[in-house]
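In this view, the complex is presented without one of its protein chains, the others remaining in place.
We call the chains A and B, going by the order they appear; numbering starts again at 1 in every chain.
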Amino acid sequence: MTGSRTTRILGSTLLLGAVLLFFLAFVATEPDTRIDAASGDTIGQFDAVRLMYVHVPSAIVAYTAFFVTAVGSVMVLLRRSVWWDIVAGASAEIGTVAAALTLITGSIWAKPIWNTFWRWDDVRLMTTLVLFMLSLGYLAVRRLEGTAEGRAVRSAVVGLLLIVNVIVVNRSVEWWASETLHQQSTIADVEIEDLTLFTFMYSIFFGVALYVWMLIHRFRVGWLERQFERFGLDDALAARRAEADDHPTVDAAIDSSGGNS
Amino acid sequence: MTHVGYLIAGWGSVVTISFAYGVSVIVRGRKLAEKVPEDRRRWMTTKDATEIGVS
Partner (left out) sequence: MLRDVGLIANKDLRAELRSRVALNQIVPFALLILVLFGFALDADSTTLATFTPGLYWVAIVLSALLAVHRSVELEAGDGASDALLLTGVTPVAVFLGKALALLAELWLLAFFLLGGVLVLYQPPVADLPLLIATILVAVIGIAAAGTLYGALISGQRARETVLPILLLPVLAPVVIGASRAFADAMATVATNGWAWLALLGAFGGSYLVIGSYSYGLVLEDFS
């Protein structure tokens, strides 16, 4: 069990919050339509804009999660903090899932809007893709063998470098894209009304709250893993002995029968 | 409503993957909790790092 009173309250609030998000995203808000001044045609993203209410929070959660991993990595290197090591690992795992969701929802949105699933010249796409691949490497490092401390330090080095690498990739792709680009990436600028803006803000808030809830649970799993790794054998032995004490042992049984058999 | 297929695919994948991940974390936690005795489950309260196996 990794639940507690806090996570249960947060979890049930999130369930209600998800219903509200669904209502805001699909019922309350209008599709994105505008009248083109020149031609008089109706343009915009229409209902595809509703994908943004899951895409943007995913992206924000992904980058927040790896920021937390970087902070945790620094704390591990400075203080050899076990707590932060578990936080860094937990956050990176959630961040990887969020990065994958960002890429998936982004591609699905891009197909009708940009008429392509993928664009090589968009800096955000490329950066997120490399972030996702680097995060897989980070998680692989966390699964390597070795002592708990060695693994914590190794992961911390990789976790910090992950952020450095993401920044370098972002800068170099930016430069590369600005050279090869045919036109600057045009995210059709959505005309933001009050309710749309509110839904955006709410979806981001919801995403971060969901991240926190998952982080708490995942942290506790990490904690249990660490405990099991360290004390698993001791605990199993202790449990065995306790069990043995409850029953007369073979020796005791022989003794009590007088040893005549 | 336009783009219904895209909306189902996008929202569907987010809901499915998040839910599956959440469930997997909770299941992992339950399985491990069975193997770890009660007194070692005091997360966030342990100050002493040596207590959880790192010096």
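We adopt the following convention: a contact is a pair of C-beta atoms (placed from the backbone, for glycine too) under 8 Å apart; a residue touches a chain by one contact, two chains touch by 3 or more.
Keep in mind the model is a prediction, meaning the values are calculated, not measured.
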Open item on the list: What shown chains come into contact with the chain that's not displayed?
Closed with: A
- [ ] Could you tell which one of A:Val19, A:Ile35 or A:Val157 touches the chain left off the display?
- [x] A:Val157
TODO: Would you mind spotting which of A:Leu21, A:Leu51 or A:Val169 touches the chain that isn't drawn?
DONE: A:Val169
- [ ] Since one chain isn't shown, list which residues of chain A touch it in the complete complex.
- [x] 77, 130, 133-134, 136-137, 140-141, 144-147, 149-150, 153-154, 156-158, 161, 164-165, 168-169, 172-173, 175-176, 179-180
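Please note the rule applied: only the chains that are shown with their structure count from here on.
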- [ ] For chain A and chain B, let me know how many angstrom lie between their CA-based centres, rounded off.
- [x] 10
Open item on the list: Considering only the defined contacts, which chain B positions touch chain A in the complex?
Closed with: 1-4, 6-7, 9-11, 13-14, 17-18, 21-22, 25-26, 28-30, 32-33, 35-37, 40-41, 43-44, 49, 52-55
Task: Interfacial residue positions of chain A with respect to chain B in the complex - done: 1-3, 31, 46-48, 50-51, 54-55, 58, 80-83, 94, 97, 100-101, 104-105, 108-109, 111-112, 148-149, 152, 210, 214, 217-221, 223-232, 235-236, 238-239
